[in-house]
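Data first, discussion second: the structure below is written as structure tokens.
Yeah, one chain of the complex is gone here, protein chain that is, but the others are all in their spots.
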């Protein structure tokens, strides 16, 4: 296995800016990114990655090969929460267990984007299907998570607000702003193809890496501010926050290998399975499962799993994939 | 006439993102663009289009030929409100009639910019004069509109606030932020010429199309949120919101033909006449004519005329211009 | 001396947009840049200039030659406040004198960036050391200024808030958001080198000049709004606001000559010494020396020294340097 | 001037729409909403820094006649019990215009 | 602590400058202004989403001695009658420092 991948990854601009952000938060510097800018950066990333994925998806055609990683991703995002919920129910109430299950079943778009930039640096190809997989993996985990909580009796009266029915639940899950923009951009990318992409590429593609640096600086600040809140989680959840990505990744690498994916797509599927949501899920959970304590699931995914994945996880998964695929 | 222009226009990234925004608003997705970002995007567009226009204006020279479309535009923007006011006074009070008259006499910079991008896709040339025309068409309509209302006795006491005199009216009209930036950037563009433009083009020109997509996504959200408010307008105003652009466009096409403009400039003059303001006018009207009901004129221009123009209007006008100019 | 440098400088896009901003503020146009955008633009500039400087710094090597301008800059930023404080104490209380001393000992990143763009237009080389010098000149002036005030008995009880000790003072000075981001980006630039820079350059470098125009438009608005507050300063401070840059610049030109710097580095060192802070210092002073009246030191540096430097100062210093270096 | 009850509500951003809908259903036709509030409460710190607004609060100010107050507060209490948040009620005078 | 009247005004963004000018003309030297408020009122919904700020409200908080109140409210009422908006007055205590 190629350990230099990990050290090499730590010295790239995006990761270094993430560390700078964490450092600023820990040292209590008054460096901050205004919240509207944070949102704008995330809109930009979803817009870019969605359109780019759509263009590539369309140019590749919609065969069964294209659907394989998609189906694998959706299956993972629906099944992982079941296992997580069963595991965490031993220590946590149903609302919290379900929220964490949804969080870790879903995906992190920023981790995905960082992995894409990692692949790009190493000139490893990946396909637009993976963006489609990402877009479709956000919602099932939310649905499964909330339904698990409901089955355990959480929020069943749901008098106030009326976020009770499966229908309104699916609304939350699919009409979440991030999911909607991502899927919309994907469809638009597929409709307009290469010509359309070329006209927006000087905005959506060329500055992407640089914007990612600023965004990760901000993510570092956000994560750093929540490191303190991890104390509330206790050792078991902290262990989970590092082990879950590893276990999910191991399963994903196996699946990718079985499905015969290329190295690029294999890494992306792995990263999707290993990552935890802090965009779509927290928003949906706050609406549908307000009983869950946000100071548990949010700091875990933001301040533990996300930094782990972008710093050590991505190159580690790549090294494992390289070794496995080469051995084959 | 070439109907494929219309269908072709609908499948371009800017229009599709506009539709995505409308869809998000109608489906009540929580997708939103923070308001400071909305403003920043519009500053960017005004900055870019202004400077670019100024550069081209200066390079073309200031002959009478250059002035023709300018004068035509200013005349239209002062005369259309007179006709509109007379028409609408039958059903509406003087304040509302005057506000709508000003709105439809003035222009929409975003529609203009979408038309420029439409021309660029088809490699049809247009001249910097049209940007000057746009900048100068914002204010006369405001002045005429407010004066019409004043003549009908609206706000003549004007005790509170003192926005009474013609002088303070012209201040509002010409010192409106959007008008001021546009004219300022135009003058700066003319002063710095090609060399200056080249130094800012990687910011002001290259990413323009991509930024326009995000901006139209946002415009779609804004328009979509106001579709409901159209109910207040009643059938007569809704009809007006679609017929006014068509009538204004027909007159403009005739004038452009009579003035011997090129196809590109003809389209832009037509689009300026056919479009209705939602940047400069509403702000000025709120100050100078607070008696007008903003839930009449704002939704009409934003949620009816604007979508109509960018989706169907622009290609339709182009088709008519193509047919006419070819027939000549 | 080449006076055309000055007139030539006035007709570049950044300076013209600054003037447009001032004009908008004076004419009371409602043009405005939302505050989150102002902050985002400054983050962008610090990010870009920091990384670029770091890359160049690393590629040049860390010899004593590289350190000379750095040490000169730090010395200036610690010594100028001493002289300023002694001078201003005749007319002002210790808190205000110290705040102004810190302001004029420190530097203005935007002036620096405008000077870089000035050099770039004229294809004069400058080195990454100067960015390091800039980053390191922000904090000493703050420390010296606050210590001078403390020695004069200001805020010594410091009961409320406890911003008393030298330690917490240094924290304020070095953990200031702007300083932290600048130094962080510098270090990251040095770590990632040319390869890393290339990946972010389409964001951090190509659109730089254009972004600077928008930022200076905003600075013009901000400065223009504070022109009125200058009345409070009185003639002596206004004179100081123009003479201090000239005196500091003269000393800096001499030092640069003595150190044998190139023309580019000489200009940048001069500009750093001649400029006054309105990013790092005001924030730090508000925390550590709240007794100082912000309507003295802020308008002076923002509405007098900054406009003077970017319009007349930079080309003037260049002309002097050109004449001196040529004479040698 | 008309005596009214001034009601001030702070909730997580994702819940503010439920609150304003509730106000509408009680016949209150006026409210003002401020976004981007951070805060501290029983459920910990709201930083107002994240991507989705989950860590932002919204502050809603509304008025209500003393007669309608009791019914409104009953529903509000139920909502806040589920969502978290804060509600303050005070006396004020409305300037009729 | 000094008893004062707390005045809270909500108007469309383009009118807030007229209001603060009015406060100045009545000799009130202190106020705080919050931008970016959305809202609902007799003139419909303010979304706080558009390009120019026409659909944004500003919230202004100021204080006033009980003596000055009547005159100020008279002028405020005239302004709000023309522009729309809301004004609440309540009792408060100012912490002198």
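Read from first to last, the chains carry the letters A, B, C, D and E; within each, the first residue is number 1.
Criterion: a residue touches a chain if its C-beta (ideal position, glycine included) is under 8 Å from a C-beta of that chain, and two chains touch if they have at least 3 such contacts.
Since we're looking at a predicted model, the values are computed, not measured.
Trainee: Would you indicate which residue among D:13, D:28, D:54 or D:76 is in contact with the undisplayed chain?
Mentor: From the options D:13, D:28, D:54 or D:76, the contact with the absent chain belongs to D:76.
Trainee: One chain isn't shown here. Among C:77, C:111, C:129 or C:287, which residue touches it?
Mentor: Reading the full complex, the residue touching the unseen chain is C:287.
Trainee: Write down which of C:5, C:146 or C:178 is the residue touching the left-out chain.
Mentor: Here the residue in touch with the unshown chain is C:178.
Trainee: If the missing chain were put back, which residues of chain C would it touch?
Mentor: Residues of chain C in touch with the missing chain: 32-33, 35, 38-39, 42, 155, 159-161, 177-178, 221-222, 225-226, 229, 232, 278-280, 282-283, 286-287, 290-291, 293-295, 298, 302.
Trainee: Tell me, which residues in chain E touch the chain that this view leaves out?
Mentor: 1, 4, 6, 20, 24, 29-36, 61, 63, 90-97
Trainee: At which residues does chain D meet the chain that is not included here?
Mentor: 8, 10, 34, 36-42, 48, 57, 59, 73, 76-77, 80-81, 85-91
Please note the rule applied: only the chains that are shown with their structure count from here on.
Trainee: Between chain A and chain D, what is the gap in Å from one C-alpha centre to the other?
Mentor: So the centre of chain A lies 33 Å away from the centre of chain D.
Trainee: Rounded to a whole Å, what is the gap between the Cα centroids of chain B and chain D?
Mentor: Going by mean C-alpha positions, chain B sits 38 Å from chain D.
Trainee: Listing for chain B: what residues touch at least two other chains?
Mentor: Touching at least two other chains: 30, 32-37, 39, 177-178, 206-207, 283.
Trainee: Considering chain D alone, which of its residues make contact with at least two other chains?
Mentor: Answer for chain D, listing residues that touch two or more other chains: 14, 36.
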